[in-house]
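A single protein chain has been omitted; all remaining protein chains appear in their positions.
Chains here go by letter, A, B and C, matching the order in which they are written, and residues are numbered from 1 within each.
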Amino acid sequence: MKKAEDQEKIRQLIRTAMAARKNAYAPYSGFRVGAALETEDGTVYTGANVENASYSATVCAERNAVFHAAACGERRFRAIAIVGGAEEEPRHACSPCGVCRQVLREFCSPKEMRVILARGPEEWREMTLEELLPESFGPENLQVKR
Amino acid sequence: MKKAEDQEKIRQLIRTAMAARKNAYAPYSGFRVGAALETEDGTVYTGANVENASYSATVCAERNAVFHAAACGERRFRAIAIVGGAEEEPRHACSPCGVCRQVLREFCSPKEMRVILARGPEEWREMTLEELLPESFGPENLQVKR
Amino acid sequence: MKKAEDQEKIRQLIRTAMAARKNAYAPYSGFRVGAALETEDGTVYTGANVENASYSATVCAERNAVFHAAACGERRFRAIAIVGGAEEEPRHACSPCGVCRQVLREFCSPKEMRVILARGPEEWREMTLEELLPESFGPENLQVKR
Partner (left out) sequence: MKKAEDQEKIRQLIRTAMAARKNAYAPYSGFRVGAALETEDGTVYTGANVENASYSATVCAERNAVFHAAACGERRFRAIAIVGGAEEEPRHACSPCGVCRQVLREFCSPKEMRVILARGPEEWREMTLEELLPESFGPENLQVKR
């Protein structure tokens, strides 16, 4: 894919995450996050954070997107865009928490999975899942030892 | 609604949960669950369980459906059908775990929410969320005390 | 055990939970909970809630006590006292969330496990785990089907 074309696809993924963020349910933290997840064949699934009065029953936007996609039969992903923050217009790129990195790990190639930390469609950083969760604990750790 | 009509709607919700169950990702437990969640205005969302090599990062089918529906902007539900078990054709009605009951609690009226524990479209039990999670801890517990 | 003796043991368990509550780490909710868990042979373990900036990585007081006791080799419990609330002196008895009921379920006989919801050593209600988590999903659900 040409670079300009790739950049436009990233911008579109960020816009989709921004739209998803509008449905965040965050009455306790006020911190609202949206995510857009692309499968290896180009389908896009979205998620937003959904909190709970018992905080540990909360789900983040990134995980919500992965869980929904997996329940639709998807098993391999290649990119996720994340936008979030406390203000209406986020100024800080929101990094995924460790729990979400672990959930992504189950279905992604760490070295190839692209994680887009975005403030908006014109301002983002890109990292791999390997960079965000090095030396990860994954399915092969359990399988090797079974 | 007439009783026959209501029963047919329940059967349809169970069939939807059974279809959702096909996408369960349960390589560690082999226990596969599907859920179909109906909003107060009749829209249906589905979920399946999605496990993780680090077990605590797993999501159940019921929660997956609630999280996805909430990320689509839904905030009020009236019924959920659940089918699950280790075998291809479940013989035991699968009861929701405590975590899922807690997640349902955030968005449901405990006394009105219908939880359908099903083995198939012709065999099910119905309980309210109040019956499954009495004396629950919910949003008002935090709000009252703030 | 005579009734008066039993009541004094409950009061002592509540006092232990109140002391444990002082160490709660709840910077996000301001809701502070303590728990005291008694094993079948009378040993008492304590817990407090410990929150996390990523809300879902939070642990409640009740679960914290169970997890610590289990890591000390305990496997069977008979009573837990819970005190909590937003104010310095709780006025509302704090009910365990669904997640904690699920964790207790792993190690308790639902019909015999006593759950003490306390405002203080002179004011409490007692319920069984069975009453708080009827029709529960537990170890035998997985084992039966394996």
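Note that a contact is a pair of C-beta atoms (placed from the backbone, for glycine too) under 8 Å apart; a residue touches a chain by one contact, two chains touch by 3 or more.
Being a predicted model, the structure only gives us computed values, none of them experimental.
Among the displayed chains, contact with the absent chain in the complete complex occurs for A, B, C. Among C:T16, C:N64 or C:S95, only C:N64 touches the chain that is left out of the view. Contact with the undisplayed chain is limited, among C:V44, C:A79 or C:V99, to C:V99.
When the missing chain is restored to the complex, the residue among C:T16, C:N52 or C:S95 that touches it is C:N52. By the touch definition given at the top, chain B reaches the unshown chain through residues 28-29, 51, 53-60, 97-99. Looking at chain A, the residues touching the absent chain are 29-31, 85-87, 92, 94-103, 105, 117, 127, 131-137, 141-142, 144-146. Residues of chain C in contact with the chain left out of this view: 20, 22-25, 27-28, 46-48, 50-54, 57, 59, 61, 63-64, 66-68, 70-73, 75, 99, 102-103, 105-106, 137-139, 141-142.
We adopt the following convention: only the chains that are shown with their structure count from here on.
Arrangement of the chains shown, judged by which pairs touch: all-to-all, with no pair of chains left without contact. A separation of 24 Å divides the Cα centre of chain A from that of chain B. Averaged C-alpha coordinates put the centre of chain A at 34 Å from the centre of chain C.
In chain A, the residues touching two or more other chains are 28, 51, 53-54, 57, 59, 99.
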